[in-house]
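For this view, one protein chain was removed and the others were kept in their places.
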Amino acid sequence: MKLLKKGSKKFDIIAIGRACIDLNAVEYNRPMEETMTFKKYVGGSPANIAIGTSNLGLIVGFIGKVPDDQHGRYITDYLHDKGVDTTQVVKDKEGRKVGLAFTEIKSPSECSILMYRDNVADLYLTPEEVDEAYIRETEALLISGTALAQSPSREAVLAAIEYAKAHHVKVIFELDYRPYTWATQEEVSIYYTLVAQKANVVIGTRDEFDMLEGKENGDNQTTVNELFKYEPDLIVIKHGVEGSYAYVKDGKQYKANSYKTKVLKTFGAGDAYASAFLYALFNGKDVETALKYGSASAAIVVSKHSSSEAMPTVQEIEQLIAEQS
Amino acid sequence: MKLLKKGSKKFDIIAIGRACIDLNAVEYNRPMEETMTFKKYVGGSPANIAIGTSNLGLIVGFIGKVPDDQHGRYITDYLHDKGVDTTQVVKDKEGRKVGLAFTEIKSPSECSILMYRDNVADLYLTPEEVDEAYIRETEALLISGTALAQSPSREAVLAAIEYAKAHHVKVIFELDYRPYTWATQEEVSIYYTLVAQKANVVIGTRDEFDMLEGKENGDNQTTVNELFKYEPDLIVIKHGVEGSYAYVKDGKQYKANSYKTKVLKTFGAGDAYASAFLYALFNGKDVETALKYGSASAAIVVSKHSSSEAMPTVQEIEQLIAEQS
Amino acid sequence: MKLLKKGSKKFDIIAIGRACIDLNAVEYNRPMEETMTFKKYVGGSPANIAIGTSNLGLIVGFIGKVPDDQHGRYITDYLHDKGVDTTQVVKDKEGRKVGLAFTEIKSPSECSILMYRDNVADLYLTPEEVDEAYIRETEALLISGTALAQSPSREAVLAAIEYAKAHHVKVIFELDYRPYTWATQEEVSIYYTLVAQKANVVIGTRDEFDMLEGKENGDNQTTVNELFKYEPDLIVIKHGVEGSYAYVKDGKQYKANSYKTKVLKTFGAGDAYASAFLYALFNGKDVETALKYGSASAAIVVSKHSSSEAMPTVQEIEQLIAEQS
Partner (left out) sequence: MKLLKKGSKKFDIIAIGRACIDLNAVEYNRPMEETMTFKKYVGGSPANIAIGTSNLGLIVGFIGKVPDDQHGRYITDYLHDKGVDTTQVVKDKEGRKVGLAFTEIKSPSECSILMYRDNVADLYLTPEEVDEAYIRETEALLISGTALAQSPSREAVLAAIEYAKAHHVKVIFELDYRPYTWATQEEVSIYYTLVAQKANVVIGTRDEFDMLEGKENGDNQTTVNELFKYEPDLIVIKHGVEGSYAYVKDGKQYKANSYKTKVLKTFGAGDAYASAFLYALFNGKDVETALKYGSASAAIVVSKHSSSEAMPTVQEIEQLIAEQS
């Protein structure tokens, strides 16, 4: 199976969803109350994956909305500098803001985020602002689950998926569940289910698949049996330090262990994972190898201070895999 | 093809969506400014279809939300008196109101409606208030398009559809497009498309299918070709006085002319049509005959003062068909 | 003391606030669930007082906002027909509606109202829509307390009061407290206090003065002592069937008993009271006589089916006073 073909279209991947600002504690290993200085990075799962896959050599575009202010311009410039096409990054005209994430790093295992997500520009992308012609030109469309949390971003994503299906563009669904933007858990389950049924590849943690199913302690086999009734061909379910699993529609399944690393903070692991996993699939690696790329990439990012800025190179990933195999 | 089987489950049809109050001009053939008295009727497309099909002998239930006030109690009592099961009519606890429709009948061809639809109870039905066990007990679930216009009613309907699909309950989608509750036309197209792809039967006017497709002057054949790629087996497209068309997935198509009648007002025609068309299908009539039942039923209702109260009997319908064949 | 001078300006009174539609039960002495027909009347306290005082011969204007729909046009036309100047009745352009009051008359002592007050045009009158030049031309400005319930109507009224004070226009504050539009009781107390301190005449029920003071079972003497520290010269406190009291800043106080009548419903009594009381003051009656006019007018309206349409004539009022004195 060759699910994702590199170079067959103008873009390998177009990501849709939020791009925001992380404000990472400069002084860490302490409560945020005692952190007096913060360093600015681009953040947001689909922006991180756009940067991560572009870093690794894929041709990447981004669809999103940012304000015409200092933070919005910084994000657009940063994406552009990282090689991501920003022609479809829409300027908000209503005075909305970029979302912010102040990160608190008390210890490697105690990290938390103070979010500013009220009235953020990214959730106001409208269906009219999504260009069917742009989506037609990509091999794959990467959907971030958070973009489904509110209208009109929700409908912008649903429209993007319809365009993708009409033009045989593969849909990759990164569940990316963040509790703070959703009204109810029922809504999460309803829209995650709708979109997962239409996606070709679904990637998430076990907890995120539980949100999709609207229940607790779900079982991987039940999950994939249900989703394989619909469009999905490949499903990746991540179990943290226990490793990650890939399920293919033909019945095969694979597992990768997590790599040992010196953890500084846990943020950014999922985005680094998705970036490297997708890079590997696009470059003809088999699913089992792609899982290793994902795990290694995640291990590298959690040892560093930022997410977007720390997205690893192919060499770094392959070196870690070699070291620990 | 036997699409809908009468008596196979506890209910033949469960309708989900709004039930409201029509305030019909007692003095008519004049502008509403000169109408001083209004008569109260139950209204709302899915409520009318529930009443209409119950009148014709089907076993019918209703899922909706009304306030615990005088109008809400009137609606629930009226549905109950008409034989509709109201155990799933939820009481709103937030001070919302029943929607109102003041009808203005200037002349048989000049009718308009003054709607009160701000903060109406029906649009606040939540997914949690939809009971999977109830839906499992019906042969068919009737979706009214207006219930998709706003959250959380939108998600309640999407949840109801997932339950229906899980239990092999047929989904009938009456497009029932009303402009006043939708935020944008793009949203109409997005959600109508999502739901139509999952429905077994889709019924609407040509204009409503244009809203679904997000374009003007659509062509029936293009419409049905696209929808037949998905779940639909039967699609009815109504062209007003020119008659109505039915398209079956196997390629057959049928037409019924409209019946001559003395028009008092145009309201209620679609609900009367759907009621009789579904009645006929449930009773083993072929699609062509079912179209005639629909047309005849519509012709009867437009000659009378109300919608719900004027839903015809089988005898009245069959008599009109006989008279004009 | 001659508080209010008739004919000294272009207008005797300009009222500001809501005009809406009453839908009165045609079949009464029953719960509304059993009322099938409703008769349409103009309603809303300041509209009723405008109509009531115009009926009695004062020169009256009205500042308010109604939609450009059938109900809005009916209201404007009706006010105009009753002799009220409607040049400052603004048309709402945002799709808002006229407020509705369905009246339920179970028995003379059991009346209730089912209100439709969500997103009503009257509460969206803006300060920019209040014309200083118009207010300058009146002897008195009548404020309805309900117009203070929400922004921007609240600020429109506060602006109108500033204009009135700048041009030595008397401010009459009819407390007109309706619970359904206020966010909290604290807000009622805050804005009622602010406005009462600036008003020359304050009229309300004992319960309404309790709302102003933010406490229960208030005492008239305490109430008037506090308010007489500020602008008020005359305060009327109504105690229902026990009668009504007037307090003058110079220390005098008066009482009028209520008149015997055959009560049909209780709606409209306060508006009829204020209309006749103000008429009497404008026509040089002393305060004690004015109280009698108010009481008699209220007694007449509660014996009739409507409020606005039933506003009595001078002759009717004086006849009742004569009969029961």
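Should a chain be cited, it is by its letter among A, B and C, assigned in written order, with residues numbered from 1 in that chain.
The criterion applied here is as follows: a residue touches a chain if its C-beta (ideal position, glycine included) is under 8 Å from a C-beta of that chain, and two chains touch if they have at least 3 such contacts.
Remember, it's a predicted structure, so these values are computed and weren't measured experimentally.
Novice: Considering the complete complex, which visible chains touch the unshown chain?
Specialist: Per the contact definition above, the missing chain touches A, C.
Novice: In the whole complex, not just what's shown, which of A:Asp118, A:Asp286 or A:Glu323 touches the removed chain?
Specialist: Missing-chain contact among the listed residues: A:Asp118.
Novice: Where the complex has a chain not shown, which of C:Pro31, C:Gly83, C:Pro127 or C:Gly243 is the residue touching it?
Specialist: The one listed residue touching the chain not shown is C:Pro127.
Novice: Among C:Ile113, C:Ile190 or C:Val248, exactly one should touch the missing chain; which is it?
Specialist: The single option touching the absent chain is C:Ile190.
Novice: Which subunit A residues would touch the chain omitted from the figure, given the whole complex?
Specialist: Considering the whole complex, subunit A reaches the absent chain at 23, 26, 31-33, 35-40, 69-71, 73-74, 77, 97, 100, 102, 104, 114, 116, 118-119.
Novice: Kindly note down the residues of subunit C that lie in touch with the hidden chain.
Specialist: 126-128, 151-152, 155, 158-159, 162, 183-184, 186-187, 190, 193-194
Operating definition for what follows: only the chains that are shown with their structure count from here on.
Novice: Cα centroid separation between subunit B and subunit C, in whole Å?
Specialist: From the centre of subunit B to the centre of subunit C is 44 Å.
Novice: Just curious, how far off is subunit B from subunit A if you go by their C-alpha centres, in Å?
Specialist: 41
Novice: Go ahead and note the Å separation of the Cα centroids belonging to subunit A and subunit C.
Specialist: 60
Novice: Using the touch definition from the top, which residues of subunit A touch two or more other chains?
Specialist: Within subunit A, no residue contacts more than one other chain.
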